[in-house]
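All protein chains but one are shown in place.
A and B label the chains in the order they appear, each numbered from 1.
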Amino acid sequence: MDHSSDIRATFFQECEELVEALNDGLNEIDETIEDGLAEPETVNAVFRAVHSIKGGAGAFKLETLVRFAHHFETTLDALRAGRIQPDAALLLLFHRAADHLSDLLAAARDGVDPDPEGGAELISLLAALTGADEEESSEGEAEDFGFVPLTLSFESEPAATGSGCYEILFSPTRALYANGHDPSVLFRVLGDLGQVKARLDRSRLPAFAALDWQESWLDWTLTLTTDEPEHQIDEVFEFVDGLCTLEIRALDEAPPGLPLLPDPEPAVTVDAEPRPQAPPPKPRPPEGEDSAEKKAAAPRATVRVELDRVDRLINVVGELVINQAMLSQCVQDAGIPTRSAVRSGLDDFKSLAREIQESVMAIRAQAIKPLFQRMSRIAREASDIAGKQVRLVTEGEATEVDKTVIERLADPLTHMIRNAVDHGIEPAEARRAAGKPETGCITLSAAHRSGRVLIEVADDGGGINRPKVKQIAAGKGLIAQDAELSDAEIDMLLFLPGFSTSTVVSDLSGRGVGMDVVKSAIQALGGRVSISSTPGQGTVFSISLPLTLAVLDGMVVDVAGQTMVVPITAIVETLRPQPQDVHFLGSGAQVVTIRGAFVPIIDLGAAFGHRPPVRDFSQRVLMLVENEQQRQCALVVDAIFDQRQVVIKGMENGYGRIPGIAAATILGDGRIALIIDPDEAVGNVSGLGDP
Amino acid sequence: MTLTVLAIDDSRTIRELLKEALLQAGFEVHLAIDGLDGLEKLEGLAPDVVITDINMPRMDGFGFIKAVRDKGTHSALPIIVLTTESAADLKARAREAGATAWIVKPFDEVKLVSALRRVTAA
């Protein structure tokens, strides 16, 4: 069947949710497995997820998927039925099967051939548990119930096409009516096969007073003259088989004397006796019963919306907020008093506009859970390869984060998890020796903290080996041999480009990317990453991210007459330098002393080519920012106007990227202000970073 | 006369497929996401026939059929069970629960219409 691509898209989207439910269920079973328990409802939910995937896959003829899902399902069914006992090994197999199922889905979605070997091993492992035949196909059994032609009857059929005459004795039981059958429907379908004559036998019908309306009192003798083979008759009665006494006899010729049923459709009208009437409505079932059913939470109602539409809405709402700000400014400029109705109306408008903006932003927000589930898998695979026992615990899965942030977090988080397995968690012997449980634990958590999202990857490993880190950094010429560094400074060395603690490139983390790549990926999202580590107890990597990429907290500043925005996340502090703190270094370069350290000064006005570098800082402000290499830099701005949230506008459609400029925004007066990328601005002019 | 079908399945995909096939075949289609939802929809819709999945959360297909049959108002409603269940006693279980007919997934329009014709005035 050729289904619209919409339904296909629906299928894969639904499968993502089902895989999530599957992983959820397996994780839940993980919790209780130590007691050898598996909650039946959870097992059933897991079963149902696999079952639904199989059902949909069948409709799209995704045979590999159907076959694997079938084996998975069969084993889950065995667990559900108590034929096999849950244990850690079984759960691990289920997790792997779930991972493979997810791979197969991705392959089917992208139209690539799935790895044929990967499934075979799992199938034989799954099949071994239930004693099932690995080659058995799911369709084979299903055929039992399909109403494929019952070839059985063919044998007694003299000629499939020859005209035949049959006498059918049809005596329904009470259950036939109870199951929703209607003899008149059956007779009509029989009438499709040929000419039907019916004789009603009401001999069993009692006196009205004694009539039990639910009972079946009527029998029929039908005569069918048809060119169709006999199995067609069987098929008509397929669903009532067992609910009636049915005798089908081939006659030599049509017996005379039976009234011919009226020909026009319906071919059969049974008016002698109506079918059992529906009883009068019974009172509603007792409340208790009803509410027990309701207790199970109904899934939250959702609508699916194309992301484009949401983005368009976010854009328009951004306009609305800007428009409101412009209007407020006009009203203010017109000298309308603060207490006027116009001003207070505008204030309401402002809060409504903000509220709409927040609500719209919330549409883009998604629970971080699917990402965390992917990380569970990464941790499993990484610990397999590293030969370590590691458990990943996730917390705050319901934390909502902008969809794009979630997508772009996948790579850095993957690297951090692998890193934690590889470098954070010690080998089992070392853990034993340290009196720790052999199984290492990595905690992945998410939470909202003061308008930002905080994500932590914490391991209970040995902590950062600081002397070794320092030695490696010195060996690679990243720091001076005799550099005096604080613990925090040593930890930050991990983020330097070209740093890798592993002397042997490990199979996991050493894929040509280091923590520096993690750091720049996080920074590209407007986030920061930091480390804290305690020897013997473990290491925590903390990522702090903005809630959304659509707005940014910025400092609105004046740079040589141009209004610009500096992201607040980049600013360490702002200061007004004293003349004695500013020193010249060589020809024109200047530094400022901040708590004893010499920090290079960069005049943004000069950096952007608006003016020659300034020498007089008396009326100006320095903004201390940190670049990717943790080097600090003091940016000169002429004034700070305001601190506010701005809507980020891309510049890709018009001009393209400008070095030192991250994006643009529209200010209250309708003018465009450029948003400075401090890292780039600093890197470009100071020579500290790569241009 | 257009017959009204209430199709119940917890899988969005299957619901969409059912809807597509049934609309194609000229039925009026209403959808429900599980037995409980189906039971609620039943009251307002009074469909001519119901097609339901078996394994669903909250209330499964058998539970739904039992509730319909017990309730009385629609006790004689034709209910077709839709399933990929491959247990050999399916027919018996479905019948015992009060199902009128059954269709095995994957289904197509031909299968659907064939089953519908044998239980309704379609």
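Throughout what follows, a residue touches a chain if its C-beta (ideal position, glycine included) is under 8 Å from a C-beta of that chain, and two chains touch if they have at least 3 such contacts.
The rule is simple: contacts and distances are computed from a predicted model.
Enquirer: If you had to name the missing chain as UniProt does, which of "ABC transporter ATP-binding protein", "Monovalent cation/H(+) antiporter subunit G", "Chemotaxis protein CheW" or "Membrane protein" would it be?
Expert: The correct option from "ABC transporter ATP-binding protein", "Monovalent cation/H(+) antiporter subunit G", "Chemotaxis protein CheW" or "Membrane protein" is "Chemotaxis protein CheW", the UniProt name of the unshown chain.
Enquirer: Which of the visible chains would the unseen chain be in contact with across the whole complex?
Expert: Across all of the complex, the chain we cannot see touches A.
Enquirer: With respect to the chain omitted from the figure, which of A:130, A:171, A:537 or A:562 is a touching residue?
Expert: Of these options, the touching residue for the absent chain is A:562.
Enquirer: For chain A, enumerate the residues touching the unshown chain of the complex.
Expert: For chain A, the residues touching the absent chain are 315-316, 318-319, 322, 562-563, 607-610, 649-651, 653-656, 658-661, 664, 666, 670-674.
Just so it is clear, only the chains that are shown with their structure count from here on.
Enquirer: Once you find the CA centre of chain A and the CA centre of chain B, what distance in Å lies between them?
Expert: The computed centroid separation for chain A versus chain B comes out at 30 Å.
Enquirer: Quick one: in the complex, what on chain A touches chain B?
Expert: Per the touch definition, chain A meets chain B at residues 1, 3-4, 6-7, 10-11, 13-14, 44-45, 47-48, 51-52, 54-56, 58-59, 61, 138, 141-147, 175, 177-182, 185-186, 188-189, 236, 238-239, 242-243, 266, 275-276, 278-282, 285, 293-294, 296, 298-299.
Enquirer: Per the contact definition, I'd like the list of chain B residues that touch chain A in the complex.
Expert: My answer: residues 10-14, 16-17, 20-21, 33, 36-37, 55-59, 69-79, 83-84, 86, 88, 90-91, 95, 98-102, 104-109, 111, 114-115, 117-121.
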